[in-house]
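A single protein chain has been removed from this complex, and every other one stays in its place.
Going in written order, the chains are labelled A and B, and every chain counts its residues from 1.
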Amino acid sequence: MDAIERLLAVEEIKKLKARYFKHLDFKEWDALAGLFTPDACIDYRGHARDLAENHGRSGMEPSPENWVFTGGRAVTAFLSPLLVDVISVHHGHDPQISVLDSDSATGFWALYDRLESAGDVFHGYGHYHERYRRVAGTWLISELVLTRRRSAIEPK
Amino acid sequence: MDAIERLLAVEEIKKLKARYFKHLDFKEWDALAGLFTPDACIDYRGHARDLAENHGRSGMEPSPENWVFTGGRAVTAFLSPLLVDVISVHHGHDPQISVLDSDSATGFWALYDRLESAGDVFHGYGHYHERYRRVAGTWLISELVLTRRRSAIEPK
Partner (left out) sequence: MDAIERLLAVEEIKKLKARYFKHLDFKEWDALAGLFTPDACIDYRGHARDLAENHGRSGMEPSPENWVFTGGRAVTAFLSPLLVDVISVHHGHDPQISVLDSDSATGFWALYDRLESAGDVFHGYGHYHERYRRVAGTWLISELVLTRRRSAIEPK
């Protein structure tokens, strides 16, 4: 790959992640599902464990160790009922994209998310550890692991 | 346009929007006005409607449906008295810039804004839907529409 191809890949991957945030917060589930490879591993256990361990949200179904999904459809089938009454805000920051070759790359992003439900507002701080693959010319997310640094819940 | 020209346009437009946030928060009104085309349409109705509908800020002058301005001078003439006693913070996130041709482009940005006045602090979450035009080699904002997802006001 030459320098231009690398720069194009970095910009395409940043835009891919921007679409992830947009589709998630606008609840555009089909569009969100289309951002992942069919075999993508999406691991939200960091969020679930934070809720359980730091905020006493026990009795979760599925339990925190099972918040791992394969492919975009599985993720949106899980997220859409979970967020139906939540107004969500997800902002990604300070990406480190590394292009490995013409069809694979890694990424690291900081996250702030705000999840407002009927009774409270969750403020989360964490990171995404990601892999991307180019399929038929389009960059897609092939792996996503969310980790948490900290979070706070305030009553409304 | 070739790939390099597109990449340059994307970076210039991101920097243009970065200047928008900087000039707005530093109250550099002349510099802010210079970022728009003379015929730019700037539509802040989403913010005004949010204040009126969700926070009971009625009796606004102009009324929320009139928070639309043409050109940078009109915007800064409106904003400068409005923000004179406000400490503002505006952060843009996760841009999706699409270059249409050598002189036109669109953009989508997430926004967090914090407006601190004598009595309270406003926290806003929304999006900018924008168009850009290149005039004499310089990218300018030709259309800006702000929409809100959510906001909160806390007393000080």
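Descriptive notes on the structure:
As a working rule, contacts are C-beta pairs under 8 Å (C-beta built on N, C-alpha and C of every residue); 3 or more make two chains touch, one makes a residue touch a chain.
This one's a predicted model, so the numbers in the text were calculated from it and none came from an experiment.
Per the touch definition above, the residue from B:Arg57, B:Arg73 or B:His91 contacting the chain not shown is B:His91.
Where chain A meets the chain that is not shown, the touching residues are 3-4, 7, 10, 93-97, 108, 110, 112, 125, 127, 149-150, 152.
In the full complex, chain B contacts the hidden chain through residues 4, 7-8, 11, 14-15, 17-19, 21-22, 25, 87, 89, 91-93, 114, 116, 121.
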